[in-house]
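The complex is shown incomplete by one protein chain, all other protein chains being positioned as in the whole.
What follows is chain A.
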Amino acid sequence: MTTVLIVDDHSIFRSGLRADLDAGLTVLGEAATVDEAVALVDALRPEVVLLDVHLPGGSGGGGAEVLRRSAALLEHVRFLALSVSDSAEDVVGVIRAGARGYITKGSSGAEVSNAVLAVAGGDAVFSPRLAGFVLDAFGALAGEQAESTEELDRLSAREREVMRLIARGYSYKEVAAELYISIKTVESHVSAVLRKLQLSSRHELTAWATARKLL
C-alpha cells in the first residue's frame, strides 16, 4: 500500500482526484493551504505528496514553499507536483525545490496513480513538456553535450536521447524498447536528469523559466 497526501486548494479537485486514484493507493488526508500541508506532511509522513503548484497561505510561495519548509523530510516523503499551469517558472520552481516529478492536472486518474507509484519507488516523473523544456534549457538541441557524468550543466548523449523520446510521448517502457536498454537504465537516466535540473547552476535554467511560458 502506498500512502498519499493530497494538497490542493480546490475541494472539488481533491475529491475528484481521490475518487480517481487506484485502489492500491491509500489517501491519508487532504490539505488546502501551505501551512496545513506542512503540518500534515510532518504529522502523517505519507510516502507521496501530490502537491498543487499554486497554493494559498504561508508567505505566498505556493507549492515550492511547502517543499522548502518540509526540506528535512525529503528523504522519507516524496513530492509529485500537479499543476494546471505549464509555465516553466512554476514547474522548474517546484522541481528545484525538491519535487520528484511533475504532471498536469489534465492527466487521468490512472496516469496520476502510475506517477505516484513511480515516485514512491524512487523514480522521477517527466511529462513530455518538461522533457522538451529540459532539452531546451540544457542546450542539448544546440549541440552541447556533457563530457563526463559528473557534469551538472549539460546532458550526456544518452540522457538527451531519453529526453527526446519522452518529449515525443514515449512511456519509459517504450523508451527502453526503442533504445534497447532496460527500464531500470531509463529510470536511472531520468533520475540523473532530475538531479541536474535540481542542482545545476546553469544560468539559462532560471532565465528560461522566467522568460518563457510554455503554454
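In this section, a contact is a pair of C-beta atoms (placed from the backbone, for glycine too) under 8 Å apart; a residue touches a chain by one contact, two chains touch by 3 or more; residues count from 1.
Following the convention adopted for this analysis, contacts and distances are computed from a predicted model.
Set against the options "FAD binding domain-containing protein", "Phage shock protein C (PspC) family protein", "Phosphoribosylformylglycinamidine synthase subunit PurQ" or "tRNA 2-thiouridine synthesizing protein A", the UniProt name belonging to the omitted chain is "Phage shock protein C (PspC) family protein". The residue touching the chain not shown here, chosen from A:33, A:114, A:185 or A:198, is A:114.
When the whole complex is considered, the residue among A:64, A:135 or A:155 that touches the unshown chain is A:135. One chain is missing from the display, and on chain A it is touched by residues 9-10, 12-13, 16, 20, 22, 54, 84-85, 102-115, 117-118, 121, 123, 125-133, 135-136, 141-143, 164, 166-174, 176-178, 183, 186-187, 213-215.
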